[in-house]
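Omission of a single protein chain aside, the complex is shown with its protein chains in their original locations.
So, chain A:
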Amino acid sequence: MTTDVIEQDSHDEHHDDSHEHGKMTGIKRWLYTTNHKDIGTLYLWFAFIMFLTGGAMAMVIRAELFQPGLQLVEPDFFNQLTTVHGLIMVFGAIMPAFTGFANWMLPMMLGAPDMALPRMNNWSFWILPFAFAILLGSFFMESGAPNFGWTFYAPLSTTYSNGSTAFFVFAVHIMGISSIMGAINIVVTIMNLRAPGMTYMKMPLFVWTFFITAYLLIAVMPVLAGVVTMLLTDTYFGTSFFDAAGGGDPVMFQHIFWFFGHPEVYIMILPAFGIVSTIIPAFSRKRLFGYSSMVYATSSIALLSFIVWAHHMFTTGMPLFGELFFMYCTMLIAVPTGVKVFNWVATMWRGSLSFETPMLFSIAFVILFTIGGFSGLMLAMTPVDFQYHDTYFVVAHFHYVLVTGSLFSIYAGAYYWLPKWTGHMYNDTLSKWHFWCSLISVNLLFFPMHFLGLAGMPRRIPDYALQFADFNKWVSIGGFAFGLSQLIFLAVVIKCIRGGEKAPAKPWDGAIGLEWTVASPAPYHTFSTPPPQKDIDNADQHEH
């Protein structure tokens, strides 16, 4: 195995020299690049900067909620903060971070020279900073930033808009263009650029999850574009799609929005499944348990995601048949999700486990994501949801799946591949500090929210009744601690880029995958010629 690695390295270096273009220097390298690794890096840094920006807003929110009464910010500004916090975390942090992983890893995992459409890849990225400049810029405009919640329900965003709707709509439009082009690139790369001999069922599960996620994106981002367009015409051009006086229906907004929105939440979790399914086998020194069932489970979740949207709207007065249909379909999703959780546990079962930081984040993911899944099941029950709807229970639920789910998987993946990306090992002690501080503070932050919600504290409010004060104090302390803990990660990454122990081509003894057959850091161009068949066979995640 070692000799293979060396052969491959020298081979790639040789090829790198003969390639017609290398890196450009300075800012031009990043502005004009067509290299999947450069673009991946851009996506990841952008996502992290947005994460800190959205996080700073969360800090203000938690500071305001530290004790009852209005302390720091005006209620209207509080609404702007919750709205933009949500939009940034969904569209600016989690989604671009996953796209960054896709860009960095897919060509290397598939044995491809680059993404299929490299120039379009660059375009997809560079639209994003501009889109978020518009969104964040609206804080400094006369109208203020959007204040109608990240779900921008009509008529809050139409009749009662503070005037920020137009900027919001056009920012979402160009974000959507970026996402669709990124997703098309991912699908085409996977369908067309697999190395010869890599059949669909030999692809790493990581690739499968991004494949399915990209399909979801292509299917639903245009629906988002459609619904914001109707929002725009309702607000500014006199249409009444979401206004009963003209024959429309505000509830129709919610239907169309959640037809986008529910697949969207799987867009933010399926890639996490792929990352965790890569890491858990590596540190269990076993192959992934039930590879095929993982592929089918992921596909089932994706298909089901199209017929469950109205579980977000149980309290809107849907016909009874609708409530029951959406309740049962939603609960069905627990089946393929359960398959996954059991497969991860079975992969660890009797494995030779070690607990490096990527593994710690992955195990935390399995446990805490499952908690988020169970609270999701509670919310799926129509009569129960009547009680929980729009309370902090919902906030607790989706932060468990998005923070301890998606975000933890992103950390796991970042620690796992940082040696490959930078050529250095990260500082192990600091990374463990990051993990344990995050783990403890995140539970202090989000777990008590369940109790607050069950006791009836509504979400999206700047003030609350006195009986919620104690829990909110602890939640805020957890929030500040969690926010500060993320700066440890920034320190780890900067130290890792600047230096540290030299990483071998394959720093994890149990890792499999084509990315470990090339040097660390990965050469600027990898796999200009396809990898040998035996490397592809070695990378197969099936149990033997």
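Assume contacts are C-beta pairs under 8 Å (C-beta built on N, C-alpha and C of every residue); 3 or more make two chains touch, one makes a residue touch a chain; residues count from 1.
The criterion applied here is as follows: contacts and distances are computed from a predicted model.
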{"item": "Omitted chain, identified by the protein name its UniProt record gives, among \"cytochrome-c oxidase\", \"(2Fe-2S)-binding protein\", \"tRNA-splicing ligase RtcB\" or \"Carbon-monoxide dehydrogenase medium subunit\"", "value": "\"cytochrome-c oxidase\""}
{"item": "Omitted-chain contact residue, chosen from A:His173, A:Arg285, A:Arg459 or A:Lys495", "value": "A:His173"}
{"item": "Of A:Gly226, A:Gly351, A:Gly483 or A:Pro504, the one touching the omitted chain in the full complex", "value": "A:Gly226"}
{"item": "Contact partner of the left-out chain, one of A:Thr239, A:Thr315, A:Asn443 or A:Asn538", "value": "A:Thr239"}
{"item": "Positions on chain A contacted by the hidden chain, ascending", "value": "20-21, 24, 28-29, 31-34, 112-114, 116-120, 122-123, 126-127, 129-131, 133-134, 143, 163, 166-167, 169-171, 173-174, 177, 180, 183-185, 187-188, 191-193, 196-197, 218-223, 225-227, 229-230, 232-233, 235-241, 244-249, 251-252, 255-256, 259, 319, 525, 528-530, 532-533"}
